[in-house]
Each structure stands twice: as C-alpha cells, then as structure tokens.
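A single protein chain has been removed from this complex, and every other one stays in its place.
So, chain A:
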Amino acid sequence: MGKIKTYTRRAFLVGSAAVIGGVAFGFYMVKKPHANPLLKDLKDGEAALTPWVKIDAEGVTLIAPHADIGQGVRSMQAMLIAEELDVDPLAVNVSPGDPAPAYYNTALATEAVPFMSTDDSFAAETMRDVMGGVIKLMGAQVTGGSSAVPDSFDKLRLAGAVARETLKKAASQQSGVPVSALKTEGGAVMLPDGTRVPYEDLAAAAAKLEPVTDVPLRDPNEWRYIGKPQQRLDIVAKSTGTLTYGIDLEFDGMVHATVKLNPRQGGELISYDASAAEGMRGVKKIMRVTGGVAVVADNTWRAIQAANAIDYKWGPVSYPSEMEGHWDLLAGSFNDDHIDNVWREEGDVEAALSGADVVEAEYRAPYVAHAPLEPISATVLVTDDGVDVWTASQLPRFVQANVAGIVGVEPDQVRLHNQYAGGSFGHRLEDEHVKRAAEVAMAMRGTPVKLTYSREEDFAHDFPRQISMGRMRGAVKDGRVDAYDLGIASPSVQASQLPRQNQVAPPGADRQIAAGAWNLPYALPNFRMTGYRTDGLAPVSSWRSVGASTNGFFADCFLDELIIAAGADPLEERIRMCQEPLARAVLEAVGEMSNWGSDLGPARGRGVAFVESFGVPVAEVVEVTNTPDGIRIDKVYVAAEVGRVIDPVNFDNLVKGGVVFGLGHAMNCEITYSDGMAEQQNFYDHEAMRLHQCPEIIVRGLENSDQIRGIGEPPVPPAAPALANAIFAATGKRLREMPFNKHIDFV
C-alpha cells in the first residue's frame, strides 16, 4: 500500500503544478517549471489551460507529444485526456504539438537508475527523482523505454480534469449556476435546464481564470475509455493509404534528395568523381555533405540513380573491419579491467563452484538492424524566418538543437513538425539523416528539400543493436540450481549514442549492459552477475528493448541449462525459485495458459522463458515441432504484468508484434561487417519473420501491480530464449548463438 500512496501523491504534485504556468514536477532538484509552450503564441479567444489541452474557436485540440512510431501512443494520449475532459477523442483535434521542455519524459528517468523496479526503498526513490531532475534539465522530450504510458497516465488525465473544472468554473460565472450543478459531456458544459455550452464558447472566459487545480481524478469504475477497446485515431487512414508519413510530404517547389555516405560507419569521404552523374536527367545539384555526397534531383528515383553513378573513395573505420575482430574485443573483455559493474553478488559463487561439476557456456548475440519499413527521410526548409523540419523523431528537442547548430540559428527558430512514423524500433532516436538534410537545405535556402535514404543506404547507416557475449558457469546440487555466475560483455549503447546528440553519457555503470540479466527474480543460493564494458566496437543504438534483447537470451537460456542439469522441470523450478510475487504470477499464468506439462506428442517441444525489462515481468512459452524440413513454431503464450491495460486491442497487437519481432530476429537476422561495411543491404538478407512463419500467439495482460507500465518493448526479450529452450526440448540441441538459423533450419 505504501507504494500506491507515494505514486499517487507524486503524480498529483506533477499534475497540479502542470497548470501553474507550465509543468512543475515535485522533484526537489528542479524547482522552476518550464514555460507552458502554448501560452507563447495564443491569440485572443484562445485558452491554453495546460500544456496538453488547447481550446479555441476551431475546437478542442489535445496535444500528444510522444511520437507515434506505430505503437498508437497518439491515440493513447488523447484517450487519457479525453477520459477526464469529456470529449470524444475521434471528434477533436489531436496534434503532436511543438517540441517543448514542458513535455519532458519523467517516466523514462525512473528506469534510468540502478534499482530493481520493485525496489521502493528510500535510496531507489531518491535516485529516480534525481534522474528525473537531470532529464528535466535537458528538457528531454523522449519517446522510448516503453515509457509513454507511465509518463502520461496521471499527467494527462489530470490535464483533462483541470481543463474540465476550469471550463465549468467559467460556465458557472457566465450562467450564475453553481459549479456543483454543472455537468460535462461531449465537449460541452451542460446546465441543469439542458442548455449545452460548448467548450469553445467558454475558452476566452476560462483563459482569464486561475485554473482549478484541486481536482480529484475519476474513480476507475467511472471510466468510459480506459481499459476498453478503442478505435485508434489513425486506423481508417492507415487502412486506406491516406495517412501522410514524412516520406510522403510534398511542398511547392520541393526538390528530392538522397545521400551516399561512407558505408564504413563514421568514416570520411576522401574524394569522389561525379562526372557520370552530372548530366543525368533531373539532377539539380551534387554536393559534399558530412561523410559523403548528396544528390538533389526532381524525383527520388533519379536522385538515387545518380548517387549510384558516382565514384567514391571512402576513408577507413575506427572499429575492426572484420567480425573476428569484434568477437575478439568482446572475448577479451572478461577481466577486471573491463568490469562495468558487479550487479548481483549473493552467496559465494566461487566457493560453490569449486569442487562442483561445473557447467560452462559461451553465448553470442550479433548486431541487428532496426529497418523500420519506412526508410528514413527528412524535409528541411531554410528561410530568413528560421528553419522548418518535417520528420519523425523520438527526440525532437535534440533534432531542433542539432539543426540549429548546422544552420546557425537558435533552437527555437527551428520549427519541428513531428510526423507519424512508418515504424522505428529505436531507429528514430537517431537524426543523422536530418542533419544531412539540413546541410543540403542550407545550400538551397528558400527551397524545401526532402531527403530520402534508399533502403540500401538505410541498412548501411543503421546504428545497429549491440553485439554481445555471455560467459557463464554454474553448478547444481540435490536437484536444484546451486550456483550461477553470469558475465556479459557488451558495448555501452548510451556511450555510443549520446555523443551523436552532443550529450555526455551519465557517469557510472551502464544499466543496459546488464538489463534483463541482473534483475533475475530468483532466489539462487549463489548468484553473481557482472557487466563488462567493451569499447572500440561499431557504433550502436537503442534497438527495441535495448540490453534485454540480448541479455535476456543469455541469462534465461543458461538458467534453463542449469535447471535441466538439475533434472528439474523448467517451469516448476522457475516458479519455485521465484521470490517476486509479480514475476511468479506471470510464470504461473503462462503455465496455465499453455497447459504446461500436458503431452505434446512426438517431435514436439515447449520452452519457457522469463525476462523483466522496463519494469514489466513477461513470461512466454513457445511450442515447436521438429519437422523433416526444420523447426516450425506452432504457438506462443505470453503473460505480461503492466499494472493496467489501457486499451486491450492495442495491447494485444503490440504484444504479438513484439513476439514476432523477437522471434524473427533471433531466427534469421544479423548485421556483419566486412571491410568495415555492413554486409546486409536489403530485406533479402535481413528479413526477420514473414507471415508464413508466424505462430498463433495467445496474450494475457496481468494487472496485479500498482505501477502502470508500457508494453512496446517488454514482450521482445523472452521470445528468443523461449524459442531456444523449446528447440532444446524438441531436439536436444542447445542453441547458444543468434541468429539460430546458423545452426538449425526453420520451415
């Protein structure tokens, strides 16, 4: 109960302060609230009651600042505001708004600290608050870390409630009817005699009032939207080809550009010969940009053709040119010099292992690409009046700052129009393409420049998921797991990623090196988990579920090996050892859903895996058949604990998508470097899962926790280990390296 109180009170501080000229979270680190960005350019008759609700003569606009990269957050954010404001989300405007520090993400910070998500000790809470302060100082408006729901859940409902009550107060003053006799529905205040006063008509009066901040949030049993199936705002547009993505934008006088950058990541362009390209039809301009060449033409295809006709001389890279060198760096990191942190040290691992029959293994996970289906693009227009940027970004404030630096203006002269994205998976945390577009647009002032990467260029310049290696030792005793020594070597993703945003990675250990492995919920008599940091590898970036996508595979599969060595049942033993009630509940749920223990018939097997990431415990059971042509994945059962399912339909879709993503990449994707260049160029050599391989997926969301969590990433990490464990059960073959198709065939 203690936890519920802290959470509610803190969230309330968040909300109430949200109205006094901006957002003031209750963190002692930072007292001064950020300015409400909507106040700045309000016209007469407009009221911006909070940074999330704007009302003018045109109607009600809800501001949904988290980037919609396919996960449906724009709809989710609108629904939360609408729940309290009493408007129909499908009947009002919903806009991503302009990037502003007031929209900084507080929930992300709560996961940036090294404490178990279930640890509500003073130290943990303090650290979470401090990190919140830091993120606020950066004004980081981040979409990532499965944080949109926790960031929004209280904040946006409160924004809706404050707006509603202030509108009622205005209506009361106009009509003389006491507030207690007023109701709201369908975007209007209802007077007792049935008169309907639309919010639009009250906006001007409400703007003059001190906002009503003493507003209780509605009880869950009064909710009309939350927890019930909703129609996504974008579903009709996305089913009819009428949604405009960044890549689809057209402006008068716009030109089409593309780039060819050194395929050795971060390397320089030494020289180029464009003579073959210059006379090609439609080509308007060929220019050097950072790391390569841009071609501007009157049509995207012509630009790509011309870029391919140029002869380039590329400089070398700073990371090993061949894969062997990458694996050597990782293998050479398992020593004291490279310890990033010892995350868990329970019992005495060394003593338990000495004299025991030691089980040992090495696990590997490759680089993989993000490759959202919409290739990256950005449209930039530079004028005397500032800069306009149209792109889809998970870090819009950084994009503004980076473009401002290139063009030589102040960040607030950069107007970023955030677009719906055709997928991301972390890809749109990067903005190299926007920077290149800004360089071209600066050379073509007054002309809108749309720069599109070809699919091949997108693959070549993806900053992939981290490569990683696990080394484990363990021992069993009396039919139980007795000792588990788990070491993981990996690059620090944030140390690679943040400098590209002119940010310094926070000091200290990088939690993502150990995420999904250090937080095993099991009571093991002897357990040690050590993270090792490997420098000098290829640049990497956050890939859907980040560290847990590789660590979960290592940690859970080797645990499975030990449980099998102990002669125990994989699920029952995990449940027996589990000391976290929320984790145990998902394990039990998935066991019940899959009818664990029942006979599957010949040549079949099932495996279970559990990984917690972003505070969400998830267990998955995979069932496979070993056919003469290879492994067929038949069914996947998923149980995930999120505190509250906001929209059951979108939840189900996201979980299934996460499972497909986790399985598909584990089965058949890797990025390998040769001569410093990614060898995979298009989907034919990095295709992940196609429909014919997709199993039936059965999903259950659990709501036992009082912490609300996001579901975009957590279903991904358990998919790979559950599949590997199932393949072991069906074939006796233990897969310790992704992609699995290097070692076994799939039908």
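Here, a residue touches a chain if its C-beta (ideal position, glycine included) is under 8 Å from a C-beta of that chain, and two chains touch if they have at least 3 such contacts; residues count from 1.
Definition applied: contacts and distances are computed from a predicted model.
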Chain left out of the displayed complex - its UniProt protein name, from "Isoquinoline 1-oxidoreductase, alpha subunit", "Pyrroloquinoline quinone biosynthesis protein D", "ABC transporter" or "NitT/TauT family transport system permease protein": "Isoquinoline 1-oxidoreductase, alpha subunit"
Contact residue for the chain not shown (choose from A:Asp248, A:Glu362 or A:Glu588): A:Asp248
Hidden-chain contact residue, picked from the options A:Lys54, A:Lys656 or A:Arg709: A:Lys656
Residue touching the undisplayed chain, where the options are A:Ala91, A:Ala237, A:Ala351 or A:Ala523: A:Ala237
Contact footprint on chain A, counting only the chain that is left out: 69-72, 231-232, 234-245, 247-248, 250, 256, 281, 299-302, 371-375, 420-425, 452, 454-455, 649-650, 653-654, 656-661, 664, 682-684, 687-692, 694, 696-697
